[in-house]
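Yeah, one chain of the complex is gone here, protein chain that is, but the others are all in their spots.
What follows is chain A.
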Amino acid sequence: MLDDSVEQDELEEFRRRWKQEVEAKKFVKNSGVQPQLPKPKAFRPSTTSVLESHSAEPDDPPKRDRDSPVVGQKTSLEYYMTAIEKEKVGNLSEALTNYRHAFKLDPDADDSYRQHWQQHIAPHAAATSAAVQSSSTVKHEDDFERHVHLGDDYEKPNGLAPNDTLENLLAQLRGMQLECTPLKEDKPIFIAMLPNEVLLYLLKHVIVDSVASVAHFALVCRKFLLVSRDQTLWRHLCEHAYHDPKDHEEAQIIAALADEPEPRRTQFDQLRIYGGDWRRMYIERPRLRFEGVYISVCHYLRCARKLRKFLEPAHPSCHVCMRSGCLHIFVSRIPHLPTNAIATSYYRYLRFYPDGTVVKHLTTDEPSAVVRLLQPTLKRKSLFTGTYSIKDGGVLELELLDADRPRETFFATMQICSTHRGRQNKLEWVEYCSYNSLRESRTVFPLKMMKPYFFSVVKSYRWW
C-alpha cells in the first residue's frame, strides 16, 4: 500500500513539472503575438484572439504576424492585390500568404476587392498540384488508426446555427452554367458526359460508402461542389443513417398498409428542426456512427510484484507521451520508480449496427488486434451483445447481455456528443446498472473509472 502512494506522489510531481513547462511555453507564444497590427480599413478585432486560442496549430500564423510590422501597415485590400500580382507571376506560395493575410484582416476581402475594382475580375488561376497535397499511399484495409481525444469538447456556438461557410460561393455558382475543365487538354473528361441526375445517382452510391469521399469529391471542381450540395443526396443519406430500430419491424408493417411510411414521417418532423436542410440535419442531429468503433480506454498503474510471473520485460525504456490535456503512458515499465510500476490499459469497445444491435467488449488487447474481429459472433470473455435506441436530445440507451452471465441484463445510458475532431464522435456515460433476474436486484455501477468513448473509423467495416 505504501508503494502505491509513493508512485502516486511521484506521478503527481511529474505532472506538476510538466504542466509548468507547458504554461511557460504558452506564455512565450502569447507574448510573441502581442504586437497588434494598427487598424487598417476593415479590421476585425476578433481575429487576433482566435489566433491565440489556436495553440494546437503549428507556429505558422503567429510568426507571420510578428514579422509583418517590419514591412509596414498594410490594408487587407493591399494584401489582396499583392496576392493577385504574385499569383499572376506564378509565385503561388507568396500569393497564398498574402491572401491569408487579407482574409485575416477582412473575412470578406474578396467582396471588398470586387467593389473597389469593378472593371477587374479576380483571375481564375489554375491551382497547380503544388498547392494541393496528394497522398497516394495505398492504405491497406487492415490498417487501423485509433484516435485519441485531445482538447475540449465541441461547443455549439450560441444563437443561430452556423451557416455553410461556402454559402456565398454556392449562391454564385447556382446561377452559372458549370462545366468541368480538362487537366490534359487533349484528353476528354468522361465523367462529364453524365447528366446531373445520373451524377447524383452515382454519388448516392459514394455517400453511403463514405461521406468523406463526397466531401473530397466536392473539392475537385466547382461543378462537383454544386452537385454535391444537392438536397436529394443528403436526404438519401439521412434515410440510411437514422433509424428507429426498435420500431423497425412495426414500421415495415405500417408502411405496407399505409401510404406514408412511418420512418419518413419522423424524418420530416425532425427535418423541420434543422430548417429543412437535409445536409444540416445529417451534420447536427445526433446519430450513431456505424463505420467504426467507439473506444473507451482506461490507464492505470499497477504494482508489478503481484504480476511479475505473468509479464515479460518487453519495453524496458520509459516513453511518456505528453499531449495537451492528457498524460499518456505507453510503456510497461518505468525504471526510475523504486518499485516496478506497470502502466496497464484496458479498452472497452462499442460497435453499433443499423438494425439496432450493438456489441460491447472489454479487454486489454490493443485496438488494432481487436477491431477486425469485433462481431456479435465472436467467442470471447467479456463480450456483450444487445440492442440500443436513441431518444430525443441524443440520449442513447443500451440493453446488453453477456453470454457467460445469462441472468444479468446490463443497462447503460449515454449521451452522444461531438468533439472538435468531428461530430457524433463521443459517448459520455450517464448511468450504468445491471439487473439480476434470479435475485431480482438492481446494481448501479459507479462511473468513476468509466471513461467516455471516442469514435475511430475502421475501413473494413461495411455497415449498409
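The rule we apply is simple: contacts are C-beta pairs under 8 Å (C-beta built on N, C-alpha and C of every residue); 3 or more make two chains touch, one makes a residue touch a chain; residues count from 1.
FYI, contacts and distances are computed from a predicted model.
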| item | value |
| --- | --- |
| Identity of the absent chain, which is to be given by its UniProt protein name, from "E3 ubiquitin ligase complex SCF subunit", "Oncostatin-M", "CCR4-NOT transcription complex subunit 10" or "DNA repair protein RAD51 homolog 2" | "E3 ubiquitin ligase complex SCF subunit" |
| Full-complex contact with the absent chain, from A:L11, A:L169 or A:L401 | A:L169 |
| Identified contact with the non-displayed chain, of A:L11, A:C180, A:L362 or A:V395 | A:C180 |
| Residue in contact with the excluded chain [from A:R17, A:K379, A:K448 or A:R462] | A:R462 |
| Option from A:A95, A:I295, A:M414 or A:V458 whose C-beta touches the chain left out | A:A95 |
| Positions on chain A where the hidden chain makes contact | 47, 50, 54, 57, 61, 80, 83, 87, 92, 95-96, 99-100, 103-104, 107, 109-110, 122-127, 129, 131-136, 139, 162, 165-166, 169, 180-184, 187-194, 198, 201-202, 204-206, 208-210, 212-213, 216-217, 219-222, 224-225, 236, 239-240, 459, 462, 464 |
